[in-house]
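The following block contains the structure, expressed as structure tokens.
And now, chain A:
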Amino acid sequence: MSPSTAIYAAVALPLVGAALVVSLRRWPNLREAASLITGGALFGVVLSLLPHVQSGARPEAQVVEVMSGLWLAFKVEPLGMLFALVASGLWIVTTTYSIGYMRGQHEVDQTRFYAWFAIAISAAMGVAMAANLLTLFTFYELLTLSTYPLVTHHRTEKAMRAGRVYLGILLGTSIGFLLLAIIWTYYLAGTLDFRPGGILAGTADNWVIVVLLALFAFGTGKAALMPFHRWLPAAMVAPTPVSALLHAVAVVKAGVFSIMKIVVYIFGIELLHDTGLSIWLMYAAAFTIIAASLVALTKDNLKARLAYSTISQLSYIVLGAAMATSAGVLGGSMHIAMHAFGKITLFFCAGAIYVVAHKTDISDMRGIGRTMPITMTAFFIGALSIIGLPPMGGAWSKWFLALGALEAEKAIFVAVLMISSLLNVAYLMPIVARAFFVAPAEPAPGDDDFAGAPQGTVLGANGGSSIKEAPVFCLVALCATAAGCLALFFFADDLYQLLTPIVNP
Partner candidate 1 sequence: MNWVIDIVLLALLMFTAVTIARLRGLFSAAIVAGIYSLLGACWMSVLDQPDVAFTEAAVGAGISTVLILVTLSLTTSEEKEPKHTPLLPLVVVLITGAALIYGTIDMPRLGDPQAPTNLHVAPRYIEESPHEIGVPNLVTAVLASYRGYDTLGETAVILTAGVGVMILLGGARRRRWRADDDKRDRA
Partner candidate 2 sequence: MIDNHLPILQILLPLVAAPLCLLLRHRVVVTALAIAVTWVTFAVSVALMATVLQQGPISYELGGWPPPWGIEYRVDILSAFVLVLVSGIGAVVATWSPASISVELPRYERHYLFYCAYLLCLTGLLGITITGDMFNVFVFLEISALSSYVLISMGQDRRALTAAYSYLIMGTLGATFILIGIGLLYIMTGTLNMADLALRLQDVADTRTVIVAFAFLIVGVSLKMALFPLHLWLPNAYAYAPSAVTAFLAATATKVAVYLLLRFFFTVFGYDFSFDRMQLWIVLMPLALIGILTASLVAVFQNNIKRMLAYSSVAQIGYMVLGISFASVSGLTGGVVHLFNHGLMKCTLFLAMGCIVYRCGSVHIDEMRGLGRRMPWTMAAFVAGGLSLIGVPMTVGFISKWFLVKAALEQGLWPVAGVILFSSLLAVVYIWRVIEVAYFEEPLAVDGQGPVREAPLSMLIPMWVLVAAIFYFGVTTELTAGIAQQAAASLLGVVP
Partner candidate 3 sequence: MMETIGLYNYWVVIVLMMTGFYIVVARDNLIKKVIGLSIFQTSVFLLFISVGKVEGGTAPIIADGFEVYSNPLPGVLILTAIVVGVATTAVALGLVVRINEEYGTIEETEIHRQDVEA
């Protein structure tokens, strides 16, 4: 398969998958098989691009000229490669997990769920491989719109309200700020192509650059920079697989990925580094890191806590971009992958707990590690990675971010990273501790949520009634991602090698 065919295939395959899902709606097993096979094929296609990118090639595909000089076009560079790999790889895992979760939950309209999920993945692929801002924006909006039906999947009043917040903030910021910034950039630079070294250098006054950077940073609402973060907790009303893949990986990463890409290929690191115009963004990101962590501490609902944790972690990446140093950019980019694996594991665990025990609040999770040891072990691994402790992948990205801060001669941000790590410990570790070391509450009479949960996979002969693990599809998925967290620690060098060209073109 030629690289450009592979690019088309990467965007088109999920759409084909969606069509298959709809046409197989009467046969749930075939339908899920279709999702899985599409996922596998997509990952294979994306993987086939990797050697090209590693060897320094930048595969391209031009689709159509939308306006004179403005193409809908794709071009794969290392950053996009990374994002595409993470999103497509985790899609397979998430689909596996979804099968267990959706069936365990007896969710309605599963066909619709899988179909929109596939469309969202297609949009994420488009974002990852976009060759210019116009294409990026197109798929960015498509991603927003295609995830709206997923967020509002339950069609309840609450889902509808959450959907309003979701759409309001994401569309509002993207049309109000991002589009304005894009057209402004086009007016200034005469092009929207992502070029190594950037396209804005020398085209505008410093104040314009600052305004543009602000428009881009806040306009990319998916990056959840405060104060435009409210959509992310709201989106937690969606079924957990959505929260896991889209709101820990595809959607939010599309946001920070866009910011990273804009900083590197539109502004150019040198422009920002030399002028120091992005210093305010570093502070804004630092504020979000700390503030969101503090909010996370106060949340008793597990998914809400994870959501705020995500907000905080996303700003690591924004911070890395804003540093505009090679270590910062690399650290931020690596964090896209590291955080993805860590956070998806945590969400998978949250979903598994919900499926088995119908518990959403952390205070109810006493002793849950004793009944769900595998799940909670995976949770522990994911948490370690988020905190950034070796031997988990998260350690590396934090390391590079700290290096970047020093390189930028802003030691204060090293402190921010330290404090944040402590806060991570403070909001993640008690969950683990409570799960393993606190005795479970006696089930109240008539409370059969826990005792009588029918969906558990019963493990071990002697464990008997006390061990009730998640459905096997869920278990497989969360073990895989937890293993991924570990593996990333050891294979970080490959990641580093892949990403280096973006800072040393």
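Regarding selection, all candidates are chains of the complex that A comes from, given by their letters.
Throughout what follows, a residue touches a chain if its C-beta (ideal position, glycine included) is under 8 Å from a C-beta of that chain, and two chains touch if they have at least 3 such contacts; residues count from 1.
This structure is a prediction, so every number in the text was calculated from the model and none was measured.
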Complex member touching chain A, one of 1, 2 or 3: 2
Touch list for chain A against partner candidate 2, complex: 64-68, 72, 134, 137-138, 141-142, 145, 152, 155, 159-160, 163-164, 167-168, 171-172, 175-176, 179-180, 183-184, 186-187
